[in-house]
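Missing here: one protein chain of the complex. Every other protein chain is in place.
Now for chain A:
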Amino acid sequence: MSINRSGWKPEMSQVGASDTATFTGNRALMLEEPLIFEIGSTETTGVDFDPILPGTGRGTAGEAGGGGGATTSDSLAASPLHRPSDGPPPRAGEDRLGDLSRTAPIGLPGLSEPEAVRHYTRLSRQNYAIDLGLFPLGSCTMKHNPRLNERMARLPGFADIHPLQPVDTVQGALGVINELAVWLIELTGMYGVAMTPKAGAHGELCGILCIRAALEARGDPRSVILVPESAHGTNPATAAFAGYKVEDIPATPDGRVDLEALKARLGPDVAGVMITNPNTCGLFERDMKAISDAVHAAGGYVYCDGANFNAIVGRVRPGDLGIDAMHINLHKTFSTPHGGGGPGSGPVVLSEALAPYGPLPFTERHADRHITLVEEETVGDRHPHSFGRMSAFHGQMGMFTRALAYILSHGADGLRQVAEDAVLNANYVLRSLDKTLDAPFAHSGPCMHEALFSDNGLPEGFSTIDIAKALIDEGYHPMTMYFPLVVHGAMLVEPTETESKAALDQFIGALRSVAERAKAGDSSLKSAPHFAPRRRLDETLAARKPVLVWKEPEAAKAAE
């Protein structure tokens, strides 16, 4: 074999590589990974514990005096890392479990640390993520997650404190909550904020419960919440949970709430409205203030779904639009990581009318800068109308720290720029593609932070899902599909402000190419994705015969 200047000259065989089966089923970097139940054993562990301390009754079960041989020299043996393994046998201490000791096997497999690290690293590589590329999932705001925020949340002073420690020992944590609360109030122009809701939907519930508590307090409970058809599914689910009947609000042809129709429906039975602004079509509700005024005039309250606050932060304060309550998804606007489905955090800003009804606990800052916690024992007469507690402890502290780091990094000027760049990026996508794909509201003016397309104009047999799955082959996570429901075959594209122009240009090129292939009737789209770790998955089978936990093959067979 000849050698060239840079090394061995490889033989470049043209044999159909994609048809070559491998022994392992792996394909180079695309690695198959079994379940822990198939590779682990109940006797394997990747964790060890300190050996037993003589006379203390502490020790590892079944391994009396375990860890023997750890003492290699007198000096090491004396160090706190190495505890002496000889000495009198351990005093096990009287068992205080009564007759409740667990005897039956549990069936939890263990892996050694190297095996576990490899298992989860291999699994991670089957995921798409923002760190890998543009993630234009409309309404979900997949923006870059700064790693400073992770580092800050892991400071022992934040990560390693207990929620019920005496308040004098957690003044810094309460300071974080308070500082973030002040930012949220200022950015939204509202009166107060409830910090404990654990995610957006929990925040919606908080807001609606405030509305209900306020109405009940004036002896006028009312029964109906109005929600536009374009709303997130959580809105009607929340209103129904709080005991309200849900009615649709009609939309105008340009994708906004129909103010006149709304006015006509308002009346003494309407507790309030839930409106997303900017809405789920990516459009600003031009009549928001008029809507709020009309609802207030009819004795109701205005809940704003703040999932899309990232489009207007620093440019518009919802308080100026007459909002009474709005949740803020810290995991959207303020970039706390989505983590494959949470945790989120959904603080709710409240108007002066609703603030008295907000949930416990909350923090209060005093003139001497000391921060106190108002909870059951200290509430006294200071917050007599609170509707109660929504969760144990103080809310998503770990998310507060991250969000505060994000907010401080951007500052008032940077946050405004965030909204501007998010809106600019979305409009750039919209105008670059509105000749290729149907953009139902493009005629009505600019969009906000997300661009909405539909599958109108695609040939018979092609729909949004084919575009989406083909985008996977192009190396992208698809946009939100079939939502909002008001548009046929909706494709909701939210690029966010953390994408460069070059990244947008490549994405636009990919989406245009896929759309043109669909228009040309390219049937290979119907079987996309071709290059992902899995092909299209059979969701019908999953739902018809649910397999929700792993069973040993014999047990699974017997169950059939």
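The rule is short, and it goes like this: a contact is a pair of C-beta atoms (placed from the backbone, for glycine too) under 8 Å apart; a residue touches a chain by one contact, two chains touch by 3 or more; residues count from 1.
Basically, contacts and distances are computed from a predicted model.
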Which of "Acyl carrier protein", "ABC transporter permease", "Probable glycine dehydrogenase (decarboxylating) subunit 1" or "Alpha-D-ribose 1-methylphosphonate 5-phosphate C-P lyase" matches, in UniProt, the chain that is not displayed: "Probable glycine dehydrogenase (decarboxylating) subunit 1"
Option from A:E186, A:D220, A:E352 or A:E516 whose C-beta touches the chain left out: A:E186
